[in-house]
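As you look at this complex, bear in mind that one protein chain is not there, while each of the others sits in place.
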Amino acid sequence: MANGSLTHTFSDGIMPETGDILMFLLTVAWLLPLAGFVVEVYWLCYSHRLNKGAAYVAVACIGIGFLCSLTALLYWGNATKWAALSEPEHHAHSASHDAGHGEAGHSAEGHGEARHEHDAHAENADDHSHSPTPAPAKKYYTGTYYELARFSGLRVSLDWYIDSLTLVMFTMVTFIATCIHIFAIGYMHDELTEEYEDHEVHLHNGGHFSRPGRFHRFFAYLSLFSFSMLGIVLSGNIFQVFIFWELVGLSSYLLIGFYIERKSASTAANKAFIMNRVGDFGFLIGMMILWTSFGTFQFGDRTEGDHTHAGLFTMVRGQEGKLDVSEDGKEVYLQDAYGHRAEKNGKPLSISYMLLVAAGLGVFAGSIGKSAQFPLQTWLPDAMEGPTPVSALVHSATMVAAGVYLAARFYPVFTPEVLLGIAYIGCITLFIAATIALVVTDIKRVLAYSTISQLGYMMLAIGVAGWGAALFHLVTHAFFKSLMFLCSGSVIAGCHHVQDMSRMGGLRHKMNITAYTMLVGVIAIAGLAIPGTSIGLSGFYSKDAIVASALAYSELNPGHILLFIAPLVTAGITSFYMFRLWFLTFAGTPRDKHVYEHCHENPSIMTTPLLVLAVLAAGCAWGGEGGPLYRLIVDSETVPAAARVASVGAAKVILPSHDGHESDVHHVHSTAGTLALISAIIGMSLAYLLYVKKTIDPNQIRQQFSGVYDFLVDKWRFDSLYETMFVAPVHIVSAWCVSFDKGVLDPILHSAASLTVLTSKWDRAFDETFVDGLVNLVGTVTYNVGNSLKVIQTGRLRQYVMWIAVGVIVLFGALFTTIPK
Amino acid sequence: MGEVGLNAYLTVGAVLFVCGVVCMATKRNGIGVLMGVELVLNGANVNFVAFSRFTSLGLDGQTIALFVIVLAAAEAAVALAIALNFYNNHLTIDVDRGNELQG
Amino acid sequence: MDFEALFKQFLSGDVAQQASILRSLVIFLPELVLSGSIVLMLAARLVSLDRIIPTHWFALLGAMASFVIVLFQFWQFGQAQTAPVEVFTGLAIHDEFSIFFRGFLTFFLVFVIALTVLTGIPDDEDAPDFYSLLSGAVVGMMLMSSANHLLMLFIGIEMASVPSYAMTGFLKGKRRSSEAALKFVVYGAGAAGVMLFGISLLTGILGTAQFSELAPRFQAVFANHAGMQDPATRCVVLALLMITVGFAFKLSLVPFHFWCPDAFQGAPAEVGGFLSVGSKAAAFALLVRLTTSLAGDGTGALSQLSLSSGLALGLIAIVTTTFGNLAAYSQKNIKRMLAYSTIAHAGYMLMAVSALLVLQSVQSDLVFQGNHQQNGPRAMEGLLYYLCVYLFMNLGAFAIVALIRNQTFSEEIDDYKGLAQQVPVLAICMAICMFSLVGIPPLGGFYGKAFIFASVYEATNVHWFMWVVLATGGLNTVISLFYYLRVAKTMCIDARPADAAPVTLAASSSPALYVMLVSGMVVFLGIIIDPLSKVALHAAHALF
Partner (left out) sequence: MSPETLLTCIVFLPAVWAIPLVLFDAKAKDAMRYWGVLGTALTFALTLQLLMQFDSNKSGMQFKFDTPWISNWNVFFSLGVDGISLPLVVLTGFVCLLSMLASWSIEKNFKGYLMLFLILETGMMGVFLSLDFFLFYVFWEVMLLPMYFLIGIWGGPRREYAAIKFFLYTLAGSVLMLIAMLMFYFNSDRSFDLLELAKIAGGTSAGRSHVYGMSMQVAAFIMLFIGFAIKLPSFPFHTWLPDAHVEAPTPISMILAGVLLKMGGYGIIRIAFPLCPYGAQYAAYFLAALGVFSIIYGAFAAMAQTDFKRLVAYSSVSHMGYVLLGIAVWKIVDGKTVGREYWEMGLNAAMFQMIAHGISSTGMFFMVGVLYDRVHHRDINKFGGIAQVMPHYAGLAAVIFFAGLGLPGLCGFVGEVFSVLACWNFSPLLAIVAASGVILTAGYILWTMQRVYLGPEYKGPHPEALVEMNSRELAIGYTLVVTAILFGVLPHLLFDPMHGSIQALTQSLASSYETLYGAIQTSQLP
């Protein structure tokens, strides 16, 4: 019946095209930067160093990429007739139909499909064993570029996976990247020279280091990064994510170490890469578990011929989005694409619950590394060694957010235990980072720590089932944080590479565009709004949503009240240090005349991006959780996140529901919002008092709590801790390994070389030629034995003759014994 | 008077043999050593002849003995020549003086 | 009673019997030709013909002629699959095995004479003596290889040894040479005496000296199964032991090897090369023939006998190999080192014989897959192949030593430093010989060794002790690497000291060609194995 009803719908044959078209557009957007990269790497081959062409190429690539993604987004909207933006309870239904129809018409082609519960039945219409309760649709398109390898049953491939989240991320990333590329043209302008003098590097002859400029190289790296970042977003399986995961790691390594002659830069680059590798170590373990127990890396289901292979999500959550846990709660049964238990030669496939938890934690470890969460947060501040546009693009807006993206994307596989872990990691991180940000005076580092802290918010949100809130915040944060970084970049450029806020002040007179766009960003991140009315900048809505779901969570699980307190308090801290930053930099009177004299507003090529971003930072979240952005995001939200879920595992936690008006979150929403706003305002006014009114002298407080202050300045002493805990031991062990080779293995071989030297004159010659090694052992021993044998060969004829007799007698004895009696 | 048995001859042969070996192993004089060789060979000859008299070996024994005598002569000749050469080079036939080659 | 028969034949005018003698003489032609060449050489000097025609031409022609005749005989045998023929009323035997060795020896003789000609030893005065000694020794060795009678065994060994004594001391003026000769002769004579005594006991107790009849007589002796209580048995064992001493002397097996290093060091390199290959080959031929005939069909007591004697030989073999390799290790004089290496190689080859005996001691197929009739011949094939390769690699080594000695007057290894820069040909050929002696493919030495190890492995099915033999063999291969490699390294890798005497040898000069030919044969035998191994197997089958 399903088939019958499906065949003659108007949307027949449209959806598959949708899939292909989306795939095409996004692929173009994804690959263009790569092409750009190749061109720019060899830019010098067909141009000279003072040419800006490389930059234009890069901008063109990413810009076209943005247009493609935007088109894709709009096209998708049309195809689904913007069902996503309509009211939630309605959209689930209608959209599901559209998706369903199209899918059926298409599934014959087996490439690029939108899976849907109905046609899962349509395809095996003959067994309607369980009631077709219509669950909300999964609307995504997935397909394969090409296979990397195939081992009998197993299959590793490069896939694409497109849903609204993908589209939003694509649009966001490409847009911000475009802005930053343009900004960078201005920012990196002084690299357009044959003789770039670097004042931070002192040669051993005292002079400054000077080198040819690296304009084109910078843009090459940026393009490489954009390519890898988009790759993550587009990936259709976890393995592919890992691939691009490493590639963004590489490009961040290259960009952080852009000034390769600076020791600090290259060290920071190594630190970033290696710490990410630590995270990836966990990621790898998670992948092993998944790979071994599920036998696939795919996110979505894949139709091959007339059979549909379930993807990871389906296997874990099935069609209704429920874990199929055995009675004793120890085993989780895998489910196939038809809503049954997956079977292999008769036996139902299952994975131990603990293993599933381990897998979740492992994958999350990857996110920890990439998003600089506790305990791997220390690399991100050092990463500020890179040029500021890099910090804006890579280390605030996109790459570090990839960790959150992964966690969100992989949400279906996470059990409540894992989510709890995520929540607490996020909670700790957001607090630690915020506190450190209080005392930092380097303008970029303040932003860096605030980035970490904001990422902590997102992680927390995911942990407390605020899936939509997390991604909501991800997007808004991307806008305002990149805005702020660009502003700081503009400040730095204006002040000729002065980054220390204590030397600034009053700059708003000199560079007002920068100053006020910055202010927008500050207000946004502080989450301020006009009290009473819930009208604020983007940050207000998203943080609001997070705090709300945190509150809901802690109401349902009173044990975890901390998960609400920490973000609430930190909201205040955040607004405090952000305003501190703004006041110190732009308000007040100049503290360093010299800097003030020479600083100037930047050319329009740098300020325009600021304005554009400022607009979006202010308005992107328009409408809050009713608004289009949030709707778009949650449209791709996976089923279980919406409803209230009680854990079956070890940790007895209940995940709040937050869909519709009677959900747990909705109840507490206004309360949470108010609380957050209050703490934010408190923070702001404190900053005002300290740094503008000077009613309280910061230095006094500093002396009061000098212990705490130093502790914070030392970044909670994490670096020294890791130094002693890991780095030193590694070097010791490696030294030990070598000494084992040199001191144990070889001596087993080299034994008694000295003895040989003494043995005889000739032996010394022998020693120089052969000695050492196993050679020695055999060599020496044989040589000595040989020497001792010389003694028998006395050269005395009579003794020789004597030996004849002796020999005969001895042998006779020997035979006498061997021959049996 | 029973005639002398095989064992008596064998004993003589054995005694000759042992004397020869001892002589070779003890004499320092080269010629003496060569004499020892002769003793050994003749000890063997006695056995041959004795066996040919008492056992089924028959004439073979005698013949072999004859051959051995001839060979012994030849060997002795060469040996003496070598001894002479040795004397020419060392001005002695004390075999112990020939100890340059060793080790 | 063959001697009576012999005399009768001479007295009576019986045609048939005279025909049989004639036939024996025909078969004996190679030896006769050699003897003839000897007579010619000596006669030529009487008429001072040697002033006109250098003596070595006689020697060379004689050797070649006899080699050709042997080849012909072999071909003949191949044509008509004739059974082994007993010649001279059973004193000697004529079969593929003996033909193989006679061919081997005459061929070898040709090479040795060529070498002596190239290196200019001896000078024209002594040439007739030297070559007559050389050829005479070879005749003796050929007798050894075809002996079928204990007397023949003794005569052969003496005929081979006595000329060698003289040749060792051939450099009359040299102290060392004379010393070496004296030690050699005394030691040899002593060993011969002991062996002869052993022979006398054996013949006496068994009442025969004919190889073919030894086995049955043994059965009779051992019939009472009294074991070692029985004086006769004890006596036989002792006798066998004493005979072994004779062989051990020829093969320079530990502990009867003492003459070997001294003699080799004292003797000229050419003679060293000759002794190391020729007398060993002949001795092995004789040993194999004797042991196989003793083992007979390996039934009853004989099985016990061959097993234990095989194990005894195995023991001697491993002791010899290990000793040789270890002692060679610390030598400075290359001839002495090569002497020890020949000792070691005798050990390897003896492993084949011991494996053969052990394998012969079981006649049931139970222990083996496939038919174990093949096993004996296989072991022999290994031995023969090894000997053939050994001929080339050892001769090559000694030839190079001689050539270098002629220019530097030194035989110390250290004086070979960096010869590769001056005479790459010699260095490369030496390297080839050395690596072949180690037993590294694709050089001939490897295959002989591999075949022998294969037989030894096969024998492990019979007795665990053969595992020890196998392991020792493997280990020794590794140990031997050092001193062989040291020579190659000294010549090829080290730098030539400035003060060292220059060595010159045009790559196209005849000595160079000779060396290249010999070492080329080593490589050839490492790549084209089939023909020789087939011939060897064919010859080995004659024994069983």
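As written, the chain order gives the labels A, B and C, with residue 1 at the start of each chain.
What we mean here is this: a contact is a pair of C-beta atoms (placed from the backbone, for glycine too) under 8 Å apart; a residue touches a chain by one contact, two chains touch by 3 or more.
All values derive from a computational prediction rather than experimental measurement.
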{"item": "Chain not shown, its touching partners among those shown", "value": "A, C"}
{"item": "Residue among C:53, C:493 or C:506 touching the omitted chain", "value": "C:493"}
{"item": "Among A:285, A:587 or A:654, residue touching the chain not depicted", "value": "A:285"}
{"item": "Touching residue (missing chain; options C:151, C:454 or C:487)", "value": "C:454"}
{"item": "Among A:247, A:708 or A:721, residue touching the chain not depicted", "value": "A:247"}
{"item": "Residue of A:35, A:50, A:203 or A:530 touching the missing chain in the full complex", "value": "A:203"}
{"item": "On chain C, residues whose C-beta touches the chain left out of the figure", "value": "369-370, 378, 381, 424, 435, 440-442, 446-447, 450-451, 453-454, 457-458, 461, 470, 474-475, 477-478, 481, 485, 489, 492-493, 529-530, 533-534, 537"}
{"item": "Absent chain, residues of chain A that touch it", "value": "41, 146-154, 156, 201, 203-204, 209, 211, 242-244, 246-247, 250, 253, 257, 260-261, 263, 266-267, 269-270, 273-274, 277-278, 280-281, 284-285, 287-289, 291-292, 730-731, 733-738, 741, 745-746, 749, 769-775, 778"}
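What we mean here is this: only the chains that are shown with their structure count from here on.
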{"item": "Separation of chain A from chain B, taking each centre as the mean of its C-alpha atoms, in whole Å", "value": "99"}
{"item": "Chain centre separation in whole Å, for chain C relative to chain A (CA means)", "value": "79"}
{"item": "Interchain centroid distance [CA atoms averaged], chain B/chain C, Å", "value": "26"}
{"item": "Sites on chain B at which at least two other chains make contact", "value": "21, 24, 33, 95, 98, 100-102"}
{"item": "Junction residues of chain A, two or more chains touched", "value": "790, 793, 795, 797, 801, 804"}
{"item": "Touching residues on chain C, where the partner in the complex is chain A", "value": "182-183, 186-187, 190-191, 194, 227-229, 237-238, 241-242, 244-245, 248, 255-256, 258-259, 261-262, 304, 308, 311-312, 315, 323, 325-330, 332, 414, 478-479, 482, 486, 489-490, 494"}
{"item": "For the chain C and chain B complex, residues of the former touching the latter", "value": "1-4, 150-151, 154-155, 158, 162, 165-166, 169, 172-176, 178-183, 185-186, 189-190, 192-194, 196-197, 199-201, 203-205, 207-209, 261-262, 265-266"}
{"item": "Chain B residues touching chain A - in the complex, by the definition given at the top", "value": "21, 24-28, 33, 95-96, 98-103"}
